[in-house]
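Here the structure comes first, spelled out in structure tokens, and everything after it is commentary.
Of the protein chains in this complex, one is absent; all others appear in place.
The block that comes next holds subunit A.
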Amino acid sequence: MQSKIELVYEDIDGVDSSKLILLQGDLDATNVETVVENVFGLIDEGFVNIIADFKELRYVNSTGLGILLHFSKTAKERGGSFKVCSVNENVYEIIDIIGATTLLDIYNTREEAINSYKE
């Protein structure tokens, strides 16, 4: 049985070409393709400024982290950015151990991530 992951999209007021994605559940090798299809779908539609809200993301493994780095690189190549916010302590530790905190733009809260676009 695959891990459950839900993606909930929200608009971000005042930020061009943007979308916020609330990830709910576990991100791992069994559902990474679903997330890839959805996020690259958004980027292809022109939403190159993306905030991934991890408030309800319980778990992520190395495969999931790998695609987050891929999103970040692709968004930058398209002139935008991929930001992450509200990461729980356990997930943050995994991101940190793998060395991805220097590669991902991570913010404590959704508000901080949104405001970073307006500065």
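Following the convention adopted for this analysis, a residue touches a chain if its C-beta (ideal position, glycine included) is under 8 Å from a C-beta of that chain, and two chains touch if they have at least 3 such contacts; residues count from 1.
To be clear about the criterion, contacts and distances are computed from a predicted model.
The unshown chain of the complex is recorded in UniProt as "Anti-sigma regulatory factor, serine/threonine protein kinase", chosen from "Extracellular solute-binding protein", "ABC transporter permease", "3-phenylpropionate/cinnamic acid dioxygenase subunit beta" or "Anti-sigma regulatory factor, serine/threonine protein kinase". Of the residues in subunit A, those that touch the hidden partner chain are 1-3, 26, 28-30, 32, 59, 61-63, 65-67, 69-70, 72-73, 89-90, 93-94, 97-98, 103.
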